[in-house]
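Here the complex is missing one protein chain, while the rest keep their positions.
Naming follows writing order (A and B), and every chain is counted from residue 1.
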Amino acid sequence: MPTVTSVAASVAASSAVSNEVPASLELAPYVILLPLVGAAVLLLAGRRSDRWGHWLGLATAIGSFVVGLVLLVGLLGLDAGERVYDMALYDWLPGGTLDVGVGLRIDPLSVTFVLLVTFVGSLIHLYSVAYMEHDDDRRRFFAYLNLFVAAMLVLVLANSYLLLFVGWEGVGLASYLLIGFWYRERKNAVAAKKAFVMNRVGDIGLIVAMMLMLATFGSLDFAVVHEQAPAASLGIVTAIGLMLLLAACGKSAQFPLQAWLGDAMAGPTPVSALIHAATMVTAGVYLVVRSAPIFDVSPDARLVVAIIGAVTLVFGAIIGCAKDDIKKALAASTMSQIGYMILAAGLGPIGYAFAIFHLVTHGFFKAGLFLGAGSVMHGMGDQVDMRRFGGLSRYMKVTFVTFGLGWLAILGIPPFSGFWSKDKIIEAAFVPVEGSEWQAWVFGFTALIGAGITAFYMSRLFFMTFGGKRRWNDGSGDVDGTGPQQGPVQHPHESPLLMTLPMVVLAFGSVFLGGLLAWGDSFVTWLEPVTGHAEHAEPVLPVWSLITLTLLLVVGGVILAWRQYAVADVPVTAPPASALTRAARVDLYQDAVNETVFMRPGQYLTRTLVYSDKEVVDGTWMGGAALLGTVGRVWRKAQNGFVRSYAATILGGLIVIVAVVLALAS
Amino acid sequence: MELTHYVVLSCILFSVGAATVLLRRNAIIVFMGVELMLNATNLAFVTFGRMHGDLSGQVIAFFVMVVAAAEVVVGLAIIIAIFRARRSVSVDDVDLLKS
Partner (left out) sequence: MSPGEDVLFWVLAPLMVLVSFGLLVARKAVHVAICMVFVMIGFAVLYIALEAPFLGVVQIVVYTGAVMMLFLFVLMLVGVDASSSLVETIRGQRWIGVILALGLGVILSGVVVQTVFPPAVGLAEANSVTNPVGLARVLMSDYVLAMEVVGIVLITAAVSALVLTHKRRLTPARGQKEIADAKVAALPQGGRLTPLAAPGVYAQNNAMDTPALDPQGRPIAESVSRVLRIRGQQREATDVLLGEHGLVERTSTVAEPEGSAPDEEER
């Protein structure tokens, strides 16, 4: 491993960041290397590795997790003040004043992500072994999964924005490849393309932010940028912050770049669980929290972040209420939950730690929910329409229980994981930021109402799938008074052990992880070297009343959903509904808006451009070309084909240039 | 400054190499002219490296040597291929560029 410590980072690290990496952390590069090698082997070995490829993929993911554990133990063995390290690996672009190195940032934040990515990643690898068993391309699937894990680890371990960008693009690529994994169906290929293009819009933000940083600070290293951010002009820092937010919006499917996430569900379900629920889409939150020193300087940028988060959390929740596709409903829920995290991150120092906390718990219960959805689909012959489910709790006991635990966790029922993290965010939202109380009220109530809607749509999803009456064809032929005997015959069955095992593990996480990490504020304290210590301001309403209010709303949402979807009959085709519901069914017209505001004018613009290009530009250049052609015919005489003549011309040109330079210089 | 002499020598040898490329028709000899030019630049690199007390000059010269070795291999292979096809190593016989 290229631990070339002699090539020291060119920049002086800030006082908090140490360049001397202790021996206990020197394994860090292997975290990335293992899955990367796995991906390379699987992609290069071709069909030869079809038989053992998935086990290799699983092994590298687990190996990576083990190294991550070693890092965790290493960090825990150090004093809290000494847990931030920059590990220089390689001098990447030594170019005069721009000197970019490849280096890893090892601190509580990145190690948290490493553990989340590799642990959930390993479980989903394991799940996929069974889930993709009958797919001819299982090896390719595992290669892409490994590639994704490697890229995600690069993203979270990078110590400069440029290397982060490498990982950022890497996960984008992996996401594209995996959404379009069944690329032979046009729908999937289009969904992959959509995700890719919308992600690029966000990437422009990151690129512009990097350019601004380079122009302002002369460096892209976290250490330098974060140290100098307070000294730069407020306007520039705000611009950088907003550009970073744009990047975060693209990757994390935040308003207004959220439209791709629903379509991204075209990929295999383990992909949706790993990439589009637990890890990649949370990269935007990571970016904002990682750039905390920038956002700390600019309250305006922070406010925009919080607004975007609040808008998205409501947006996603409303969409979630109307979707009948189980995966798309979960995707809307992901969008909404990430809205919570972005909102928390936008609240500033008091919210960073809670954003990451919710991210971790969400990673567990949402991955669990997705795996449950995958298990249901597995048992129901790839049916995704919830109106065709119903009463499945009898047939899939394990899925039912694990899914139910995840459901309770996302609702925020104490003492499940979601309660500890989401409630903290709601509490933090009610804290006035720099004395402005209206913000506290607006954000606080948005978060509160969001929790209520979340309870409704997640319960709707849960009851429509597992509760109520059977709405699928069991092939028995009798009408049974309830279920319509149409559609393909289904034989719902529990999934194999390889699939239920990860679900059980994640369900345990959904139950205990939140309480465990909230115990004595241990997680917040653990993140303090990165997020800084936040003084505890009091919310505008007392904490006990907030918790009560939240729980009341949640219970209200559950009861509403229970009456409507468990007690009452659910029609197998979507009934006509109010304007809001219809809007929500089509993602609140986001695609239409995109199409009208960006695509159509874009098309007109291109058409105009094509026309003017043909007439004006081409006309000019065709005329010019004709002229050049005539000249060329004359000059052709000089082309005698003798290499030596050409060499003489080159030499003559060289002499002339040198002479001219000399003449100008003297 | 005495080290300048080396650079002047390198300039002269470079010019001789260039003249060889321009004047000789045997592709192999032309090739040797190119080698002479490469070596002349190497001499300049090494001299400048010594002037500045920096080993980078020698490193670059080393890379030039390695790349030149690769270039010779490919170049001579091309010459042999042409010789097989045309029974000639004259660069003037290979004038297909003109049409």
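One rule holds in what follows: contacts are C-beta pairs under 8 Å (C-beta built on N, C-alpha and C of every residue); 3 or more make two chains touch, one makes a residue touch a chain.
Note that this is a predicted model, so its numbers are computed, not measured.
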Residues of subunit B in contact with the chain not shown: 1-9, 11-20, 22-26, 28-29, 31-33, 35-36, 39, 42-43, 46-47, 49-56, 58-59, 61-63, 65-74, 76-81, 83-84, 89-90, 92
Absent-chain interface as seen on subunit A, which is shown: 4, 6-7, 91, 94, 640, 642, 644-645, 648, 651-652, 654-655, 658-659, 662
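Basically, only the chains that are shown with their structure count from here on.
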Chain centre separation (subunit A, subunit B; CA means) in Å: 54
Contacting residues of subunit B [partner subunit A, same complex]: 18, 21-23, 25, 30, 91-92, 94-99
Subunit B contact footprint on subunit A (complex, rising order): 639-644, 646-648, 651
